[in-house]
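Complex shown without one protein chain; remaining protein chains in place.
Entry: chain A
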Amino acid sequence: MKLYCLSGHPTLPCNVLKFKSTTIMLDCGLDMTSTLNFLPLPLVQSPRLSNLPGWSLKDGNAFLDKELKECSGHVFVDSVPEFCLPETELIDLSTVDVILISNYHCMMALPYITEHTGFSGTVYATEPTVQIGRLLMEELVNFIERVPKAQSASLWKNKDIQREGLCLIQPIYRERRPCHVLWSCVENQIIQCSGSQSMIPRPAPGASLGSLLEMQILRPTSNLNRKLWVWHPAIHLLAYPPAEFSLVFQPMDQASLKNSDVLILTGLTQIPTANPDGMVGEFCSNLALTVRNGGNVLVPCYPSGVIYDLLECLYQYIDSAGLSNIPFYFISPVANSSLEFSQIFAEWLCHNKQTKVYLPEPPFPHAELIQTNKLKHYPSLHGDFSSDFRQPCVVFTGHPSLRFGDVVHFMELWGKSSLNTVIFTEPDFSYLEALAPYQPLAMKCIYCPIDTRLNFIQVSKLLKEVQPLHVVCPEQYTQPPPAQSHRMDLMIDCQPPAMSYRRAEVLALPFKRRYEKIEIMPELADALVPMEIKPGISLATVSAVLHTKDNKHILQPPPRPAQPTGGKKRKRAAEDIPDCKVLKPLLSGSIPVEQFVQTLEKHGFSDIKVEDTAKGHIVLLQEAETLIQIEEDSTHIICDNDEMLRVRLRDLVLKFLQKF
């Protein structure tokens, strides 16, 4: 079993698992941190950004100044943002049979795989993952395509320039066309493996992946669609929990993870020192403080996920903080869909939220915020928003990288006043880097990363509980974070030590193949005639067809010769009728040489010599110029074209053996 690690990002993994004849991709994350090296894409022309000085070398050489701009000591590429794709050359991606998507954050690279690699398999994801992933992709495409950039810089990536260290930015980007991320590319290949429309709480559904795997979705976790795949390849058990905890989602059923051979751990918290509860409190306090002083609050965020938690928290808080008359705006091309989708996936939510549905009430309170006009949502800055807009207010909008989306406009608008505050809640991007092209900035910046993924304490509890034989994780998890090198608690500590992987690495997973269980159909078993060959051991010959499907092996009675079916254009190999030859009986037992020689003599053979060999005996009939080679598992009669003699000798040999 081999694991091909196509991404080095611990929370945006893309691993491919090869086992027996099946190739499975686990998640397909797109690393977007590379966009931080690019200039923001303003919705309207920004004089400040367009007047940034071009970057020139120390010696005054300014041949890159069209492509690279300088802002407050940082250099940015003035071009369409580019992303860091998973490795495409480590393994032939057209051989991937199945892609399992555990959550919507980890599917953004899917179009690159499904479109450009010859991939012809199936993608599995839960319904919320599919729906919200689609929203995220649509938003991303919308953000980038609506401000087409005339310039597409490439000179800075020139190998010579890079080699000479002339450019400060290292290009690791393989693909620079995010706009090709189109949902339709993926749509036809995705199977919603839990597409229940009902609101009834439902146990983890099982789904079958060909003959090799049986998988189980253990838990829809935080942010609507985090979940856990567990599958049982053959008899072994392998678990993959890219898990996240949050109060509003169903708790994880850990029982199925027990005694795994290998546990692949990815997607743990990115900010292990920040406790989400404390950060939510911090978020509320800073928000209230700003608004009470007459300032505006900007919250760069994704259109789904933590925003639900924040809105729920604010719902409880705004009245008590006297903020009832402060408008909350949620601006995203998919704002409406996101808010509505979140309310219809109740079966994925925790018990409290599910019970609300039966009352019936919407599981999330933002419906009430919208009804009471406290929360308003708009697809973009244009249109209704500009007429409704009043300050001070709180704006939730994307993109958290501050490089594209409506957030760019608000940064330009509010950045100059110290009354305003930008509060970072998404942990995916370094807030200091995100802010770099907006410097100098007067507005206050608060960093409250809310990361509800598993933290290291929870992981260590999980590992204690489920006791996997081996743990595989990104190399980042095997040592404390560089900024907190003394925090030995911020790493995975298990015995044997976790196997770590990095980008473009191939791991051989310590996985031993063992016997497999095969069932025999009753009618076939009835037909068997066992023969006792030793006390307690009986043998029988079986003629059957081995039927292997869904990881189960069954021996079925051989079909009777039937008429060729014809008509079907395509037949699967398993349905082909095997050729049934006439079966010869099988022999068992051993030949006692002395008695055999006596029998030969009785039948008129003389001048018999017996030689002992390493493996058995050779009986030499000198007169007949014939040689009988008796070994443990074979007997050969070597005579010179005398078929009659051979048959006679064979029959004599057979007398000593049992047939069945």
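We adopt the following convention: a residue touches a chain if its C-beta (ideal position, glycine included) is under 8 Å from a C-beta of that chain, and two chains touch if they have at least 3 such contacts; residues count from 1.
In this section, contacts and distances are computed from a predicted model.
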Among "BRCA1-associated ATM activator 1 isoform X3", "EF-hand calcium binding domain 2", "Aminotransferase class I/classII large domain-containing protein" or "AP complex subunit beta", go ahead and choose the protein name stored in UniProt for the chain not displayed.
"BRCA1-associated ATM activator 1 isoform X3"
Per the whole complex, from A:M488, A:I518, A:L546 or A:L586 the residue touching the absent chain is A:M488
Checked against the full complex, the residue among A:S56, A:T95 or A:N275 that touches the missing chain is A:N275
Of the residues A:V75, A:V147 or A:A321, I need the one that contacts the missing chain.
A:A321
Who touches the missing chain here, A:L435, A:C448, A:M499 or A:I591?
A:C448
Residue-wise, where is chain A in contact with the chain that is not depicted?
273-275, 278-282, 284-289, 292-293, 313, 316-317, 319-322, 448, 484, 486-489
